[in-house]
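Here you go, one structure.
Only one protein chain is missing; all other protein chains are in place.
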Amino acid sequence: MRTLRLLWVHLRLGALNELQYRGNLVAQMLQSLISLAASLLGLGIVFSKTDALGGWGPYELLAILGVYFLVGGISQLVVQPSLSRFMEDIRLGAFDFTLTKPVDAQMLASIKQIEVWKLVDVAIGAGVLGVALAGLGEGVGPARAAAFGLTLLAGVAIVYSFLLLLATCAFWFVRVDNILVIFQSMYEAGRWPIGIYPPWLRLSLTFLVPIGFAITVPASGLVGRLSGDTLALAVALGVALPLVARWFWRRGLRRYSGASA
Amino acid sequence: MNDLLALYRAQFRTTIAEQLQYRGGLAIWTIGLVLEPVIYLAVWSTVARSQGGAVAGFGAADFAAYFLVALVVNQATFTWIMWEMEYWIRQGHLSPLLLRPVHPIHRQIAVNLTFKLLTLTVVVPAALILGVVFRPNFAGIEPWTALAFIPALVLAIALRFAIEWTLALAAFWITRVTAVNQLYYVAFLFLSGQAVPLLLLPGPVKAAAEWLPFYRTLGFPVELLLGRLSPQDAAVGIVAQVGWLAVMVVLLNAVWARGIRQYSAVGA
Partner (left out) sequence: MLDLRAADVNSASIARFTLGRTMDDIRRPVICVRDLHKAYSVPEREAGLAASLRSLWRRQTREVTAVERISFDVAPGEIVGFLGPNGAGKTTTLKMLAGLLHPTSGEVDVLGFTPWRREPAYLRQMTLVMGQRNQLVWDIPVADSYELNRVIYAIPDDQYRRTLDELADLLELDPLLTKPVRNLSLGERMKCELAGALLHRPRVLFLDEPTLGLDVTAQRRIRAFIADYATRHDATVLLTSHYMADVEALAERVIVIHHGALRFDGPLDGLIERFSPFKTLTLDFEGAPGDLGRFGEVIEAADGHAVVRVRKADAAAATARLLAELPVIDLSVADPPVDEVIDRVFSDEAAGAADEAIEVAS
């Protein structure tokens, strides 16, 4: 409850503050639209040569694109900026102030910085998903919707935990500020179903950098291509990884405050 | 001339020292650089397989060869000046550079070349590993294509540098160039042959791409080396590279002169 309230205040302040620079909104919209256009162009060229990519039809790939924007937008809206800020704070010593606050430090560090205009990406993601659903024609039944909702939630939890695990390394190593960029550059691979990649890359994108769980799996849930096993695995990881990340964070914090020394 | 050489040497040394400080950054950058062609390769190999093994004459092994060489050419030709120039102008770092007795472009060229040499040490092994993994078809490479590839690559480096320098100067007039950069990046992605060989583009787009300069900085040297071009096409291409380079250098000088006037008028 407190978390939501704090998140809301951060969002509101970020928005109020950004409203002074409306140019940023235009710039972000332009960027997101260009990125969307590039993806659509790519899809267009691919589907001018084939009917299905690794078994995925055009609207199914559109669903992937929608999830790509949605999850990427959420991550860049709050998770990535906050965790970057956290690492910067560690480096500059400002993290001490986070620790003196009477709220959970992990929570505060995870929502501290918000890039409001990334909401544009979230909106684009929702829009593309809508178009994909309309195109798929057949109504998405409650089972698929539930599978999508569940896997999307798990996907966001997995991405957040993964990024938190990376960021927590800052407690041990000071110069890790661009470690999060790894995720961003690999996230690009999520525009396509990870099934098309060679096995070594597919495995890396599933278990090393969990982009498969963040994008392909929820999209599969939506278009009805999700197996029960994968669903169970996604949900299990979505529960387990946050716990692991939490444990790791606490270890980091203990080190930071010298409790383990 | 000797002064310039000395400048390049000094810049070379500082850049090496600087970059060695940021080994982590270098590694991350390599991941992105290598992953991108792998993504396109995976997509197009999948398309080829679904079309019975080949699409527009490209089989999986041909795509592998194409995107592997494209990786190396892209590594050799890419610049980051469009982002850096904005930073220089916004933060006022350009002013001290203008006060030096040499044109700032020399510094940039020196840094760029040094960075390329340095990253070659990670890109070449990466390309070799990918070569083992993807089994590319290099059968088209002949002595003459390999020979012609060298001037084509050098010209491609110069041409892309000149294009991106000129575009970077937009920062003199536009406050937020990120969108401009991104637009350019997307256009480049499709029109240069980076995301897809030109041959697979729809007819009119392909024709336009052949006339535009982007293809000459990436797709052209790749196809030349792989023996996908006739000697005549290769010759035409090199002439086109020289022509475009001349145009861009003239343009660059003109825009630079106007930009500097604008910059000093604002009094930054």
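Lettered A and B in written order, each chain numbered from 1.
Note that in this section a contact is a pair of C-beta atoms (placed from the backbone, for glycine too) under 8 Å apart; a residue touches a chain by one contact, two chains touch by 3 or more.
Predicted, not measured: the structure shown is a model, and the values here were computed from it.
Taking every chain of the complex into account, the absent chain touches A. The residue touching the chain not shown here, chosen from A:Pro142, A:Pro199, A:Gly228 or A:Gly258, is A:Gly258.
From the options A:Val26, A:Leu40 or A:Val103, the residue with contact to the unseen chain in the full assembly is A:Val103. When the missing chain is restored to the complex, the residue among A:Gly93, A:Pro142, A:Pro199 or A:Gly228 that touches it is A:Gly93. Checked against the hidden chain, the listed residues A:His10, A:Lys118, A:Arg144 or A:Arg191 yield one contact partner: A:His10. Against the chain not displayed here, chain A makes contact via residues 2, 5-6, 9-10, 13, 16-17, 92-94, 96-97, 99-103, 108, 257-259, 261.
The working rule: only the chains that are shown with their structure count from here on.
The residues of chain B lying in touch with chain A in their complex are 24-25, 28, 31-32, 35-36, 38-39, 42-43, 45-47, 50-51, 55-56, 133-134, 175-176, 178-179, 182-183, 186, 189-190, 195-196, 200-202. The residues of chain A lying in touch with chain B in their complex are 23-24, 27, 30-31, 34-35, 37-38, 41-42, 45-46, 48-54, 175-176, 178-179, 181-182, 185-186, 188-189, 191-192, 196-198, 200-201.
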